[in-house]
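Encoded as structure tokens, the structure appears first; notes follow it.
Only one protein chain is missing from this complex, and each of the others stays in its spot.
Now for chain A:
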């Protein structure tokens, strides 16, 4: 702010401080960032670079405490669901339905893969800027931080904001064909990640008669559709009669999210520190 008014001595001190910031502080933050992000990347526990390592398989029980209409046991291996076991109690006749994944099928959770790839890109951006690299300008640091933060924000957003799908999209997603015995035509399932939770939604449908007097209005995309939502699929109109949502916390996703948040804050703090000096070097690139 007060560049014009700052005395020569003040300026010298400021310049010293800025130098220290570029030469010492920035590298400290970058190292810290790398450590955190590597830790986050490890959480995704994926085979790295095609070198097949044993990838941990984890079982998750999905259920709610209140109702026991839907229960699911899912096995997560990295970014893929390799086994699923869904128990469904039909509300009408209390009939119990049981479905599992076919042996040959896996369901990839794209959200996890995307988040991991974004983190790896962020790490890649940082690897070439180790202690030996000399930052000469503040804008250089800002540019790097912007690039890293973009990747981290994307990584986090992939986990915190699941895709909004329309019901026909869910119906045609291929997930319906994964099960044995085959899912009845009046049931739709969807898996996604929301924050640190692995979620399973089961939609029970009932077909609308072609001559139904009900005002047919297809619903748009949504993460979770409500009962009453309508859609058309293969010349048949359906209405959602029941929605069951069960979820389970995935501990390592929680860790990853915390790491993302912490590193984003680190980045922003570094940016803010650099920006403070920007106004002192108003008349030349700082």
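Here is the rule we go by: contacts are C-beta pairs under 8 Å (C-beta built on N, C-alpha and C of every residue); 3 or more make two chains touch, one makes a residue touch a chain; residues count from 1.
Keep this in mind: contacts and distances are computed from a predicted model.
Choosing from "AP complex subunit sigma", "SKP1 component dimerisation domain-containing protein", "N-acetyltransferase domain-containing protein" or "WD repeat-containing protein 7", the protein name stored in UniProt for the chain missing from the display reads "WD repeat-containing protein 7". Considering the whole complex, the residue from A:64, A:139 or A:212 that touches the absent chain is A:139. Screening A:161, A:180, A:212 or A:236 for touch with the missing chain picks out A:161. Within the set A:36, A:150, A:208 or A:258, the residue that contacts the chain not displayed is A:150.
Although one chain is not shown, part of chain A still touches it, namely residues 1-5, 47-51, 108, 110, 113-114, 117-118, 120, 124, 128, 132, 136-137, 139-140, 142-144, 147, 149-150, 153-154, 156-157, 160-163, 194-195, 223, 264-265, 268, 275, 279, 282, 285.
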